[in-house]
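Could you have a look at this structure, given as structure tokens, before my questions?
A protein chain is absent from this complex, but the other protein chains hold their places.
Per-chain residue numbering starts at 1, and chain names A, B, C, D and E are given in the order in which the chains are listed.
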Amino acid sequence: MLRRRPSKEILAGESADVYFARAEEILRREGLDPLVTMEVFGRADAVLCGIDEAKILIAHVLEHAAPDEVSVEALDDGDTIGPKEIVLRIRARYRQFGLYETAVLGMMAQATGWATAARECVTAAAPQPVISFGARHVHPDVSDTLDYAAIVGGCVGASTPAGARLAGLAPTGTMPHSLVLIFGDTVKAAEAFDRDLGPDVPRIVLVDTFRDEAEEALRVAEALGDRLYGIRLDTPAERGRVTADLVTEVRARLDQAGYSGVRIIVSGGLDPERIRYFKEHGAQVDSFAVGSYISGASPVDFTGDIKEIDGRPIAKRGRIPGLTASPRLKPVDLPTWRAT
Amino acid sequence: MLRRRPSKEILAGESADVYFARAEEILRREGLDPLVTMEVFGRADAVLCGIDEAKILIAHVLEHAAPDEVSVEALDDGDTIGPKEIVLRIRARYRQFGLYETAVLGMMAQATGWATAARECVTAAAPQPVISFGARHVHPDVSDTLDYAAIVGGCVGASTPAGARLAGLAPTGTMPHSLVLIFGDTVKAAEAFDRDLGPDVPRIVLVDTFRDEAEEALRVAEALGDRLYGIRLDTPAERGRVTADLVTEVRARLDQAGYSGVRIIVSGGLDPERIRYFKEHGAQVDSFAVGSYISGASPVDFTGDIKEIDGRPIAKRGRIPGLTASPRLKPVDLPTWRAT
Amino acid sequence: MLRRRPSKEILAGESADVYFARAEEILRREGLDPLVTMEVFGRADAVLCGIDEAKILIAHVLEHAAPDEVSVEALDDGDTIGPKEIVLRIRARYRQFGLYETAVLGMMAQATGWATAARECVTAAAPQPVISFGARHVHPDVSDTLDYAAIVGGCVGASTPAGARLAGLAPTGTMPHSLVLIFGDTVKAAEAFDRDLGPDVPRIVLVDTFRDEAEEALRVAEALGDRLYGIRLDTPAERGRVTADLVTEVRARLDQAGYSGVRIIVSGGLDPERIRYFKEHGAQVDSFAVGSYISGASPVDFTGDIKEIDGRPIAKRGRIPGLTASPRLKPVDLPTWRAT
Amino acid sequence: MLRRRPSKEILAGESADVYFARAEEILRREGLDPLVTMEVFGRADAVLCGIDEAKILIAHVLEHAAPDEVSVEALDDGDTIGPKEIVLRIRARYRQFGLYETAVLGMMAQATGWATAARECVTAAAPQPVISFGARHVHPDVSDTLDYAAIVGGCVGASTPAGARLAGLAPTGTMPHSLVLIFGDTVKAAEAFDRDLGPDVPRIVLVDTFRDEAEEALRVAEALGDRLYGIRLDTPAERGRVTADLVTEVRARLDQAGYSGVRIIVSGGLDPERIRYFKEHGAQVDSFAVGSYISGASPVDFTGDIKEIDGRPIAKRGRIPGLTASPRLKPVDLPTWRAT
Amino acid sequence: MLRRRPSKEILAGESADVYFARAEEILRREGLDPLVTMEVFGRADAVLCGIDEAKILIAHVLEHAAPDEVSVEALDDGDTIGPKEIVLRIRARYRQFGLYETAVLGMMAQATGWATAARECVTAAAPQPVISFGARHVHPDVSDTLDYAAIVGGCVGASTPAGARLAGLAPTGTMPHSLVLIFGDTVKAAEAFDRDLGPDVPRIVLVDTFRDEAEEALRVAEALGDRLYGIRLDTPAERGRVTADLVTEVRARLDQAGYSGVRIIVSGGLDPERIRYFKEHGAQVDSFAVGSYISGASPVDFTGDIKEIDGRPIAKRGRIPGLTASPRLKPVDLPTWRAT
Partner (left out) sequence: MLRRRPSKEILAGESADVYFARAEEILRREGLDPLVTMEVFGRADAVLCGIDEAKILIAHVLEHAAPDEVSVEALDDGDTIGPKEIVLRIRARYRQFGLYETAVLGMMAQATGWATAARECVTAAAPQPVISFGARHVHPDVSDTLDYAAIVGGCVGASTPAGARLAGLAPTGTMPHSLVLIFGDTVKAAEAFDRDLGPDVPRIVLVDTFRDEAEEALRVAEALGDRLYGIRLDTPAERGRVTADLVTEVRARLDQAGYSGVRIIVSGGLDPERIRYFKEHGAQVDSFAVGSYISGASPVDFTGDIKEIDGRPIAKRGRIPGLTASPRLKPVDLPTWRAT
């Protein structure tokens, strides 16, 4: 489950802060290219993500370096990290990799933010599973990364084909409100869904488009019978959101009508606090679909510090010179990652 | 100043929520393809951004639609919008564009979040300018979009070549701490900078790497003389961040030594509140460089609602059927945007 | 609009604090019965209510007093009063009325609490009217008093026949959920309501019993046509209460279907803050039905102080001896009130 | 200890919400009278009260029902209940009892509110006893109900003859300030009290009317000697209320003068928090007299839901159809309650 | 109104921080004694006090300096100052005055804290006067300084002979509780006070020692007649402190008895907020006696910075080298102050 080769824009340094390009130019003109050790750390407790993609980039940019002048150590996607813990250490000629600091940090910053938020939801919901479907809140160029990070954080599924492929899973989803609107009736839409899609797609029907949720859930259950996998409750804020009482009532009415096998999936403004609210009120939710809490998570700030130059410990003011003791770091085999 | 043609992954629907692909499949099998009107609105007061990129995508996906069955109306990048205000209205056969709803919303969600956060900083700093340099907090595939959005929000510059190009400007930046560390002395690094780069690059020197900021500022000013454009203060949190008093003192010491022309650029954990702190304490900052407040801004949630099907008003529960009065919308000339 | 003759239990002193009966016994044995002046005041800004009922009681208990030894001055039901303002002053032989202090204070305490809470709702809702229907929260022996007080506080209607009669109005109400449940369908219940009741009863139909409120509102409007006066929204807390968005949507859907004459009555946990929420969000509520905020209002504490005995100013510690300047007090004509 | 037969106004439905009368009229005209089951529950943790009075009312209104069509189950006055717990279940023809829902709920709502507030005070004060004397804050028609509820909540006494009779106790009380004012001296009033009342009335003397409480307590103790049961401290807010220090000082001064048998009763704005304040500061209060905290308690909201019609489970939206498991309910023998 | 010559301990540097003595020793051994300019500023908005005493000290320590090498500029006791405003500037040989920095700062720190707190009370009470009597909270060696500072802050009187003398006033006071306790009766104590003290001492009698304040106030007024200047209310916290209602009641009872000329002085835990409470509640207090709010005020932190050495601007990090523009400073004539 891994992201592909870096784009040619990234390799060209187009996404680098310009001052790295200037530093490269100055050092070239001055004929300087020391052997430096850079350490990278984050600023918060987090679930690390994006570092595997960064390893691929580093493996490419250091492709032509002298082997004895290069060593890379790192943690892995999915590792839990603490504030200021070193997650990556690169030893190489500065001009070979300095330009890519922005890209490396950026790959980790967003993905780690997303994976960490996903983990919070997953922890709140356990043992019930969480699905991520926040693609609509991020640029389509990174929606696959979002989905991958959500799964690294513990989600059991995500909603885009590209993201699912990156994570080695099938995408997850129900039906959009637009489908129900076009059919003009929830049951008709459910029946077409059931008629037209392959048996591998679980029949999960959205029941809040036109009528009362409890009423629609029963109508759909009658129409699809055993083939109905579950119903999704997504009551809009204008109608008071999905409440724990609604879940309990729908569950009871389905059970009373003999449909105790039909699962209830809840979505709509979920976050860890709201997930806990459902669980504390005893609402039997079978799975939670989370959007903007994960996709809107702020990036985790990562920083790269030069700590050794040509073997001498050094550091800017405010930091401690020399390598940081980091027993969890593992050597990164660059050829393997280059071949990914 | 515009983003390019959509990637083939986007056009292939790889970044779409899978349920749109399923809806497409069902409608195709059922032989349905109604003429629908979809309206898109955001959930907050915001500076709209990403809609111009969305127009290009829409122009491409509707390329082969019958002209009399298509109309698109929209606002523009940079417009100030209110909650629930309609920013985009598409009238077309549903199957021609339904699959791209995720991509369209995603383009606007992140960019609008960034532009809005940038505007807050710009407003707080005015009349002093703001520069955005948050590329290190986002994936390199979207760092150009971040920079573009920051400039739409009012920043006068951004730090990546790709982002600057998108916004039609030259990238902005000073020098990294790593350069100073490699030279081992701020003045030596500054002299190399001055010696090696073309005259179009303003000489802005970072003065907090090794020694006291006030001391270094004076040493650099003596070394570069009139050629010194400004100094950047970026005192790390470990040393108490940049304070208003530090700015005032450095300004006073530079002035007393005859360097009143040297500008002071401040960076390090800035947000609108911190910017106002400097201004309220009378610190004469010449420009503010903002990172994670802009790059870490949460996306603004956008929603697409079908409001008419084959001419009949319709809406899901919680919404009002039919078109929303939206006098600010302007027709979008699709061929023009396709040609961008 | 006035309450009846005091019950024989009240006149017998059964509802008096026992220490007043003891004081009466002691004074009788000691042969003391001074001419005293008692002043009564409340502890809060309030809408005075219950004092007219108290006047009737006082008129009865002082029936056989020597006319020159009796004077009563008072304010009226509906007057706005301030903390510590004198609302009632009785000058008479102490043993003639001392025993009734508890009853007099009690009549005013609850009714003033209710009228004051009603006024707060009325002020928040103006110009839209407020109806009180809190009878279910108070003992049936005082539900008429509650209704009367709510109307003194500005409500345009109340729900019990006894209360309405006391206030000189017809009672107000719609239909209970039980009626809809028995008919098994909102429209059938509405049709029976329309068929069976006289034309003086406005057709207001409850629309949240079985199905979505917007759907039912349209069904009822179609069934009753012009005869439908209004619909009542009373969505239970389990379904997220009535929201401003629901009102706006139902209003829009009714208007789009040509039923702009159908009024919207809202109920369910209303208080001044919730009423203001509807108005601030522009929800076009035609009238508000308030229950427990009025019926559950705490009594306003009233106190009776003896301020003169046989012409000499006196007071207990903490109070100022002698009569309090009270220009708003008006003489009470006891024979008239006795005849009520 | 039970309330009497319902008044003829209650039996005539005068205190019912008018919509119940209308429902009755409609059902009569439509020839409908199904066998329904109604369940009643409250909304809060509470001490249940008023349900015994409700049983008498129900016993009367169902007097002529066919025995096999009637069953009533209920909890009892004094039971501790939780939110949404069923406290009463009636199965009967709807038209036989529907009209009395308002009265039944109202009997329970106020009394339960009062009993619950009393329980809070009793718990805070234990093992010292609490007396309720809030009659002056409620209408004299319900002051007996208030006193009864306070005793159900755990108070050892209440102040009105009617209330005490309902609870099977003698009323409790000291002397009013007016008695002291008429005698012009606390000691003279205390001596008359002692001279004129039977030995069954405990001599409790109010000591804050004219002079310092400690001074008066000693004067009264000297005057009445062993016959003095206790003194009451009721310092007005204008003089800083009764404080824990005042109690401690009066206790110490009484003890020093040899009057350690004289009890101290405290009143004046007491609530559970204030009672705890006395106990936490070690003030030796012998009993607490509570007024408006109990009498001003808001009613507890009770709701009646129809859950079965002619044997079929049913419920309005938001509730779960069918009977609620309620193992604590006990059958109510209607003839016995009718004979009360 | 001025403090005396500095003590010999102060002149000997006994109260100096020891590092100043060491600096002096080092400079002496190194043969250094530059001409320096020191500026002193405070850290808060304040009423400056203690600076006049500091001028006397400085005048003494610079007695033998070469006149052309000495200049002192300063503000005065009673001046209102802002944060970081220069209040004192000394130009002299460092070794002549460096040792006295601790003493100079200390004289100003405490006195300025006290004067500022006094000013807050005076502002709250205006136009009614404030008296300071906090001597019991400070060491007797500085109680005169406290009283002086309170008067500089606007108090009309203070309670110690030494303090009053320093401020050029007669001391102010009433009588202690101990006097009343010894006489065993407030009236007897008041009569002795009246009999034994000269006519210049206003007869202000404390009325809360044994009995109710209102009762005692009237007894004292009857006993002393026109000779009674005022009564002091000082109800202890154990009895609920002096309340606005108590003042109003005592005022009313005195007026009703014909003693409208008797003033009311209030004491006991007063601070600006409590003073405003009396005024907002309309209590007619004639003067306020404040203790610990003034005497317990924290010192205002003053700092001395060297800003010029032998004519060159200099400063430590964090400060701006060279003299601060300070147009309010006035030259200090040292011989005059030496002669004080």
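One rule holds in what follows: a residue touches a chain if its C-beta (ideal position, glycine included) is under 8 Å from a C-beta of that chain, and two chains touch if they have at least 3 such contacts.
Quick caveat, the model's predicted, so the values are computed rather than measured.
In terms of the touch definition stated at the top, the absent chain reaches A, B, D, E within the entire complex.
Among E:His60, E:Arg89, E:Arg119 or E:Arg239, only E:Arg239 touches the chain that is left out of the view.
In the complete complex, the hidden chain is touched by one of E:Gln96, E:Ser159 or E:Ser287, namely E:Ser159.
The hidden chain makes contact, of the residues E:Ile56, E:Ala74, E:Val87 or E:Ala103, with E:Ala103. Only one residue from E:Met175, E:Ala214, E:Leu254 or E:Val290 touches the chain missing from this view: E:Met175. Interface residues of chain D with the unshown chain, by the touch rule above, are 212, 214, 245-246, 248-249, 252-253, 256.
Although one chain is not displayed, chain B still touches it through residues 210-212, 215, 235, 237-241, 243, 245-246, 249. Contact residues of chain A toward the unshown chain are 313, 317-322.
Everything below uses one rule, namely that only the chains that are shown with their structure count from here on.
By the document's definition of touch, common neighbours of chain D and chain E comprise C. Chain centres computed from CA atoms place B at the largest separation from chain D.
The angle of the rotation carrying chain A onto chain D, fitted on C-alpha atoms and rounded to the nearest 5, is 120°. Using CA-based centroids throughout, the chain positioned farthest away from chain E is A. Chain B and chain E have Cα centroids separated by 59 Å.
Centre to centre, using the average C-alpha position, chain C and chain D are separated by 22 Å.
If you average the Cα atoms of chain B and of chain D, the two centres end up 65 Å apart.
Counting only residues that touch two or more partner chains, chain C has 210-212, 235, 237-239, 245-246, 249, 317-319. Chain contact topology: the protein chains form a pattern that is neither a line, a ring, a star nor a complete graph. Pairwise, the chains that make contact are A-B, A-C, A-D, B-C, B-E, C-D, C-E, D-E.
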